[in-house]
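All protein chains of the complex are present and in place, except for one that has been dropped.
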Amino acid sequence: MARDWQPDFEQLVDNHQSMVFSLALRMTGDRGLAEEIAQDVFLELDRHLGKIESAAHACFWLRRVAISRSADALRRRRVRGIGLWVELEEHHGLQLEPRTSPLGGRLEGLLAMLPEPQRAALILRYQEDLTPEEIAASLDAPVATVKSNLQRGLKLLRAKAATHLKEFVREKEYARGV
Amino acid sequence: MDEFERELRQAFARQPAPPGLKNRIMQRRRTASSRRSFPFFAWNGLAASFVSVSLCILAALAIYGGYEQRQAEQRRKAEDVRQQVLIALRITNRALNHMNHQLAAHGRARQESGDN
Partner (left out) sequence: MKNRIIAFIFAAVALAMPALAQTAQLPAPSPIEKELAARASNVSEVTLDKNTLAFASRFMNGKDKDKDTTKQLIDGLEGIYVRDYEFDKEGQFTTEQIEQLRTYYARGEWSSIVRERDRKTGESTDVMVKVANGKTVGMFILDVEPKEVSIVLILGPIRMEDLNKLKNISGLDALSGVEIKTKDKEKKDGEQ
């Protein structure tokens, strides 16, 4: 079937490299690994370019594969009996670049403590601004499961953040001169 | 959406891709590509003339600029090989990291069971 939209690989890289990298970074908490995943995702896109039907399809496909490959990478690196967040703290220090939100770096560390399905759902919700239905399509999961993961993930994040954010709020207030 | 969720959204603004990521992707793509399309010559008089002229130009280039072309080609080939080396090293690194994790897990399991 002929299609009107012609994929331009380089343009797709330009348009979506930040998205793919950020998804991988938030899932794994590791910049180097996230870049490796991003490269792999785009090379896989190149192999499947003939099956991409539109710009929106490309975006959907990239999100889906980025999350899937990130989950695979996490599984490969998982150490029996130790959660990923411990490994991250011990070996990678979550050294993220400074950003506009003073809570950004800490929140990502807290995110790393969540189970992968909840983490993936929250990332797609708050980074990509997807609805639960769109998240379900991206993760190939039932909508009810996604909603449950969002709810539980957010609840867990709030609870963990509450104990960690007091000092951050104090820092913020100090910076404001409060 | 409450304050926490708003801060969450702000905190999870997309990170810019690392500098040079696109170049590395494009390089790997070039290395991975194994398809070449070759010009198809339509053997009519005009095409034959075009080919003849092209060959003459190429011959001139070969005589006067061949060395630089070969050098550039060699550099490109060397870069392709380097990319293959990186692919091999990447796979090696993954395998070794997995090994490290297994060894670490094994060590911890032994400690817990009092074998050490």
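By letter and in written order, the chains are A and B; residue numbering begins at 1 in each of them.
By our rule, contacts are C-beta pairs under 8 Å (C-beta built on N, C-alpha and C of every residue); 3 or more make two chains touch, one makes a residue touch a chain.
Predicted model only: the values in this text are computed from it and were never measured.
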{"item": "Touch criterion as defined above, residue of A:L33, A:A66, A:L111 or A:L124 at the omitted chain", "value": "A:L33"}
{"item": "Residue numbers in subunit B that touch the chain omitted from display", "value": "24, 32, 34, 74-75, 77-79, 81-82, 84-100, 102-107"}
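FYI, only the chains that are shown with their structure count from here on.
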{"item": "Distance between the centres, which are taken as Cα means, of subunit B and subunit A, whole angstrom", "value": "24"}
{"item": "List of subunit A residues in touch with subunit B within their complex", "value": "9-10, 13-14, 17-22, 25-26, 31, 35-36, 38-39, 42-43, 46, 76-82, 96-97, 99-101, 103-104, 107-108, 122-123, 126-127, 129, 154, 157-158, 161"}
{"item": "Interface residues, subunit B side, partner subunit A - complex", "value": "4-5, 7-18, 21-22, 24-26, 28-29, 32, 90, 94, 97-98, 101, 104-105, 108-109"}
